[in-house]
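Note that this complex is displayed minus one protein chain, with the remaining chains in position.
Now for subunit A:
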Amino acid sequence: MRLKVVLLGEGRVGKTSILFRYIRNEFQEKQQSTLQASYMDKRIKVGSVDAQLSVWDTAGQERFHALGPIYYRDADGALLVYDITNSESFTKVRKWVKELRKIVGNDINIVIAGNKIDLERNRQVSEAEVLEYAKSVGASHFYTSAKQNLGLEECFNELATKMVAQNKAKFAGGVAGLGVPKGGKSKLVVVDDTGGGKKSGGGSCC
């Protein structure tokens, strides 16, 4: 099973480091120079299913924002990264979630990663706010540190598990008919479109 994951996050939140740390399991050490650092394949086992993750890194700068849809298309999952020491980077996460739901639809699985947890003392993004938001949009949330290799496995495993489950459901649904929405998913979705939008409006003033 081949699964596409887009990696979204503002510049300097550590997307590239996460990708590298997770897939090559090395962090800015003895890296070969010719490697492509913005795309990676990783085989992963979810239960009995062999899944291959194709992780697509995206440019996080505002000037490239409009290009997002070219990358999101057909994505099974998205990992949204923010920097816990930078509140603005979390505001961006809200923006991306909205956009993903609008463009890719409700089928895309979202995991939010609060990176740089090793810099806890400089935290600017409140934990309560983040968790509430994640819940409201049906996303899982993890704290990660690419530097100390914390939370990465969990993060990707959760995403892969969700994606595999959904793909299976899709196949099953495809046989039974076109009734795509599966219980849990569709519930999350409804919350997202209304509550998520309002919350992001309220949250951005912090």
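Everything that follows uses one rule, which is that contacts are C-beta pairs under 8 Å (C-beta built on N, C-alpha and C of every residue); 3 or more make two chains touch, one makes a residue touch a chain; residues count from 1.
Note that contacts and distances are computed from a predicted model.
Missing chain, UniProt name from the options "VPS9 domain-containing protein", "SUMO protein", "Metaxin-2" or "Trafficking protein particle complex subunit": "VPS9 domain-containing protein". Screening A:Tyr22, A:Tyr71, A:Trp96 or A:Phe156 against the full complex identifies A:Tyr71 as the residue touching the chain left out.
Mapped onto subunit A, contacts with the missing chain fall at residues 2, 4, 7, 10-12, 15-16, 19-20, 28-31, 33-39, 41, 54, 56-61, 63-64, 66-67, 69-71, 73-74, 103.
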